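Missing here is one protein chain; the remaining ones are kept as they sit in the complex.
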Amino acid sequence: MKEKFKVRTDLALEAREDIQMSDSELDGVIVEEKMNSHANIHVIKLTITNEHGAKLLKKPVGTYLTLEAPDMVQPSEEYHREISCVLAEYIKDLIRPYWREDGISILVVGLGNREVTPDALGPNVVNNIAIQRENEVDNQKISISGIVPGVMAQTGMETAVIIKGVVSETMPDVVIAIDALAARNSKRLNTTIQVTDTGIHPGSGVGNHRRAITKESIGTNVIAIGVPTVIDTPTIVYDTLENLLKALSVSEHFKSVSDTFHRFNNDEKYQLIREIINPEMSDMFVTPKDADETIKRIGYTISEAINIAANS
Amino acid sequence: MKEKFKVRTDLALEAREDIQMSDSELDGVIVEEKMNSHANIHVIKLTITNEHGAKLLKKPVGTYLTLEAPDMVQPSEEYHREISCVLAEYIKDLIRPYWREDGISILVVGLGNREVTPDALGPNVVNNIAIQRENEVDNQKISISGIVPGVMAQTGMETAVIIKGVVSETMPDVVIAIDALAARNSKRLNTTIQVTDTGIHPGSGVGNHRRAITKESIGTNVIAIGVPTVIDTPTIVYDTLENLLKALSVSEHFKSVSDTFHRFNNDEKYQLIREIINPEMSDMFVTPKDADETIKRIGYTISEAINIAANS
Amino acid sequence: MKEKFKVRTDLALEAREDIQMSDSELDGVIVEEKMNSHANIHVIKLTITNEHGAKLLKKPVGTYLTLEAPDMVQPSEEYHREISCVLAEYIKDLIRPYWREDGISILVVGLGNREVTPDALGPNVVNNIAIQRENEVDNQKISISGIVPGVMAQTGMETAVIIKGVVSETMPDVVIAIDALAARNSKRLNTTIQVTDTGIHPGSGVGNHRRAITKESIGTNVIAIGVPTVIDTPTIVYDTLENLLKALSVSEHFKSVSDTFHRFNNDEKYQLIREIINPEMSDMFVTPKDADETIKRIGYTISEAINIAANS
Partner (left out) sequence: MKEKFKVRTDLALEAREDIQMSDSELDGVIVEEKMNSHANIHVIKLTITNEHGAKLLKKPVGTYLTLEAPDMVQPSEEYHREISCVLAEYIKDLIRPYWREDGISILVVGLGNREVTPDALGPNVVNNIAIQRENEVDNQKISISGIVPGVMAQTGMETAVIIKGVVSETMPDVVIAIDALAARNSKRLNTTIQVTDTGIHPGSGVGNHRRAITKESIGTNVIAIGVPTVIDTPTIVYDTLENLLKALSVSEHFKSVSDTFHRFNNDEKYQLIREIINPEMSDMFVTPKDADETIKRIGYTISEAINIAANS
């Protein structure tokens, strides 16, 4: 199997795109387009059905819904309401298995650092969530609670450990964890929402959680909602390199160089990137200059979706 | 025993002042003045030694250190450093019993709502605390972690329950809980720090925690540090009434009224206050107009004291 | 003329209520109820037409629209949208005279201190406003700019001076200044919006601006939008006193005292209040415990109203 060098991405869909195989060839990975009535919101459902697919995409077995809303960076209130409604449907689908006979109790966890703009998505969602204590809706008792655990630099504790403690005391049926993700492609920044029933895994997100936030680690079911708000600096280096090679291949003079590069295997390319990137860069991220307003808006949109999903 | 009607106060010292008895008459309550080298910082140690004292002051058995620093509202950096040092000594005294042979791990809990100025003291302290993971100081391993659990309106969960969950997972030797308190006397606003080994009790503070934060409720030792940042509105009514009666007693014409009032017992006075205060007022608090800067400064001063106390 | 002692209020409607005269007797003050289709939003238009009216109400000649929306403290999004629409109509009425032939440029000024919860209304509005640069709407060029000048303790400069400077450089047709007000009646807290074409006057609001923000002081037309978010402490004392007197008047024993009080003239009552209130209290305010969420929501509602008013 010839595969491209995989740049780190938190999005299953991007991981899929890295594999140069047709859907039919991909054992353990099913990709379906979900139709919905909203013109400019596109939903793709990617299911990893077995360990082979998990290994291929370097993501755990489970369902990954990707909602692409290219205008999400725009301040249109109406469009954001539509996104909330579409997202609510998919959240409803994913939490359905966790309802008890007489209701559901949901703990919304806002991961990330509220003081760092692109990492504040999760805290923003919890700030906007409509907390409710055993509200009666159609004879069902629905509770929504929320917490912003903070990041390890602020608390000195693993985030997963804090959540596990709160879960063990309050016993929610499901945790919905919101996190800012890293994307590979700058076009996905603040335009894509990924919802998954697989939880959150080490190395994901802006804050690089060190431990997984999954049913195993925190003791209850986990739905993870993520939005790419940053690009890792190695991604930019990789993109630059690829673009450079493309540019070189046009010129007759450089064609041989470009060809040589493409004969490199992934490990060789990776070594080269490791060499040419500044070591300081690995602790940095790339983010749009107007991220603050955008991320507040998306946080509000996601909190609305959770409210709708729980109460309808 | 004839006692004045007790207006709610979170300060043991104010509760003591309500009792019109000399120190020697007070079984179960010991009040000592602590000398220290700093001219304008005054420390009083009040110890409630038995249930009789506890009942009298309506506070649990334990030690209550009250640090009075009238200039704490001023922005003098040097004076605040002195307060940090004096406070650090008393925190050290109170946490001493909780050291293990090879160190101590402290969880600093910032109670209150970071979005409400006079309730943000606790969150401010945790923001400034120097988080450390098993630092070696003189062959002792010292850990300081911190958490801002939020208030029930934000989380939908009891604060004590969140803390209990985190404590059960991380097993700190002692929790230092910081809270904004309600004072009876406006002169104590932002000038007094109370440190106690009795934890935090229902009805205390700006946010009116509904459950105690004590060794019983959270599962580890609790030191509580509180600063009065608000006055409850009933306090103002009571003060007004008292002042009115004093004013009336001067006039010959009203003296009989004033006397009549003072013949009222506490329950009668309380009924009167209940009647004359607007019901909406009970959900309000009184706070100085320039509270924001003052409370940030005090938050910094307390976080420094904890840093010094843990590492020296 | 026998009038009740006037407790300070920023609301013209409350000033009107202090005058114990029928509408027909009030020379220079016209009060009209404005009907609107929204069940639970009540609008009263008070016009002060001459100096006599101005002196009577201690407010300048001009139009004062008071929008009473008792459920504004509730988080209903739909109700807030209705308030925005109703408010937008009245803002449109008041800015109509300031349109040029080819458009209008509006400077929204968020008065107050963003760090103090009940004073952050103005900054919240500007945070949410849709800034626009010469947008074309129906062949009209509409500009909306915004500024949060800060309070004197933060800037060392008079707020009116900062605004005057910005106005002299950018020449907006009208300034819409948003301010947190002080009310006399706790029922008006966060439920009433006052819109006026008279600007903002010394001693108004939470922050006690020292200079007027009017056409004279800043050099362009001023519409002021205010919401009472605090009650001054003297108001509480006055309320308490009034309630106490009512309570006393029921009892035969105290009836004579109550009667005596009511024979006091205003100055005597004022002296009494001055005596019985703590001097520290004058720098304090009273605010609801859950003010933060409420004030953010109202800020958003007002910013929406301005957006609608400018663009329709």
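The letters A, B and C name the chains in turn, as written, and every chain counts its residues from 1.
Please note the rule applied: a residue touches a chain if its C-beta (ideal position, glycine included) is under 8 Å from a C-beta of that chain, and two chains touch if they have at least 3 such contacts.
It should be emphasised that the depicted structure is a prediction, and the values quoted were computed from it without experimental measurement.
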| item | value |
| --- | --- |
| Chains in view that touch the one left out, judged over the entire complex | A, C |
| Residue, one of C:T117, C:S143 or C:T233, that touches the chain absent here | C:S143 |
| Per the touch definition above, residue among C:Q20, C:Q74, C:Q154 or C:S312 touching the missing chain | C:Q154 |
| In chain C, positions touching the absent partner | 126-127, 131-133, 143-150, 153-157, 161-162, 164-170 |
| On chain A, residues whose C-beta touches the chain left out of the figure | 113, 115-117, 153, 186-187, 189, 206-208, 231, 233, 236-237, 239-241, 243-244, 247, 253-254, 257, 260, 272, 275-278, 280-281, 283-293 |
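Following the convention adopted for this analysis, only the chains that are shown with their structure count from here on.
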| item | value |
| --- | --- |
| Intercentroid distance (Cα basis), chain B paired with chain A, Å | 43 |
